[in-house]
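Right, I'll just put the structure down here and ask away after.
Every protein chain except one is present and positioned as in the full complex.
Take a look at chain A:
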Amino acid sequence: MIRKPVDIGDPHRLYTVTGGRSRGEEAGLDLVTLIVSECRPTEGMQSEHVRILELCGHPTAVVEIAADLRLPITVVKILLGDLLASGRITARNPRPSAAHGDAPESALLKEVLIGLRNL
C-alpha cells in the first residue's frame, strides 16, 4: 500500500527546512540526477543535510532522497542546492535525451534494451 509521508502537508515545516528561502539553486537537478557525498556530516549541520550526506555515500537519485526524507521534490532540490554550492555533494546529471551530443540516441536505447533483456 502507498505509504503516506507523515511530515508533508505542514507548510510551516517546509518553510523552516529551507530556511525560508523561496527558490533553490536547483538548476540542472532532475528527479534522476544521481547525488554523491563528497564529505561526512559535521557537527551542527542541519539534520536534513546530515541525512542527505549519509544517504549519498553511494550514488542516490534525487527522487530517492525525497522519498527517504519524506519531503516534496521541490524542497529537496533546495536542500541539495545548498550542499552543491558548498561542494559537499556532487551531481551526476542524466544524459539529455534529445540533445545527445556525441552518442546517437539509438546507442543509449540499445544499451537500455540489452540491460532489460538481461534481467
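What to note about this one:
Here is the rule we go by: contacts are C-beta pairs under 8 Å (C-beta built on N, C-alpha and C of every residue); 3 or more make two chains touch, one makes a residue touch a chain; residues count from 1.
Going forward, contacts and distances are computed from a predicted model.
Entry comment: the absent subunit's protein name, as recorded by UniProt, is "Signal recognition particle receptor subunit beta, a GTPase", drawn from "Abc transporter, atp-binding protein", "Signal recognition particle receptor subunit beta, a GTPase", "Cell shape-determining protein MreC" or "Carbohydrate kinase". Although one chain is not shown, part of chain A still touches it, namely residues 2-5, 8-9, 11-12, 14-15, 18, 21-24, 30-34, 57-61, 63-64, 66-67, 72-75, 78, 92, 94-98, 104-106, 108-117, 119.
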